[in-house]
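Got a structure for you, questions after.
All protein chains but one are shown at their positions in the complex.
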Amino acid sequence: MHATATFTDIYVAVSQFYGRQVQLLDSNRFEEYAQTFTADGEFQHTPGVPPARTHTGIIEELRRFNTRFDDDPVQRRHMFSMLNLSRREDGAFDATFYALVLTTRPGGKQPVVGPSCLVHDVLVIEDGEVRNRSRRVTHDHMFNL
Amino acid sequence: MHATATFTDIYVAVSQFYGRQVQLLDSNRFEEYAQTFTADGEFQHTPGVPPARTHTGIIEELRRFNTRFDDDPVQRRHMFSMLNLSRREDGAFDATFYALVLTTRPGGKQPVVGPSCLVHDVLVIEDGEVRNRSRRVTHDHMFNL
Partner (left out) sequence: MHATATFTDIYVAVSQFYGRQVQLLDSNRFEEYAQTFTADGEFQHTPGVPPARTHTGIIEELRRFNTRFDDDPVQRRHMFSMLNLSRREDGAFDATFYALVLTTRPGGKQPVVGPSCLVHDVLVIEDGEVRNRSRRVTHDHMFNL
């Protein structure tokens, strides 16, 4: 995969990238999730909180965030959809898509649904692999009237 | 993009088209949403209501429909999934897929989920761009016993 590949090839590579990336996140494999970012990648998933930076910073932020589940075992799922991908002038890609979080607890067949989010990624192709240069998540319930 | 492109190229172009189209709809950019239809395009999203026709007609229908949210600010999201695409004998494409509507209100982390819908689109490739010739939406809760 190169940045000069066809749009079709890149759209599919990005779809596959997200499939793998999200399954790493939802399996709490934070080290591998962090590796899906560039070395200086930025990850901002909580509005108002400054972005985490570098692989080490992203791992620490995910560990901090997930302490809320230490006494509340859950299986979370992030469902990404409606990918809108476009090439930037700097050769990277803008990816905008929806993310819906589902949280299932043991014995509860119906997951808690939400929040619903809008995600803005900047993606690059590095050593033939798709990687996040940045991710910024906004939450649908935090809009101003 | 031409109608003679490979199935792979067209499937991806349609996926990208839907990503952009839905984000226009959910941002209330109705003029741009209407432009994703052909000039004589048909849009029917409420069972029993005749389809809106032409860009002007589609914009008017979306404005009318959305007056229900005038005093009830919401962020809606349409999640399309399970796209089944096939080439028609007339050179257009039949696209059948699921659409799930999520409605988030300020401060409410859990969106209202539903309705769940089945959508039948007829798509054409016009000036190299995917466009809707028609869209017909059926709602899952309106089936007959």
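In this document, chain identifiers A and B correspond to the written order of the chains, with residue numbering beginning at 1 in each.
Note that contacts are C-beta pairs under 8 Å (C-beta built on N, C-alpha and C of every residue); 3 or more make two chains touch, one makes a residue touch a chain.
Small disclaimer: the values here were computed from a predicted structure and weren't measured.
Residue-wise, the contact with the chain that is not shown comes from A:Q110, picked out of A:T4, A:T67 or A:Q110. In the full complex, subunit B touches the hidden chain at residues 6-8, 11-12, 79, 81-85, 96-98, 100, 112-116, 139-145. Summarising the interface, subunit A meets the missing chain with residues 8-9, 12-13, 15-16, 18-20, 22-23, 73, 75, 77-81, 102, 104-111, 113.
One rule holds in what follows: only the chains that are shown with their structure count from here on.
Rounded to whole angstrom, the centroid-to-centroid distance between subunit A and subunit B, based on C-alpha atoms, equals 25 Å.
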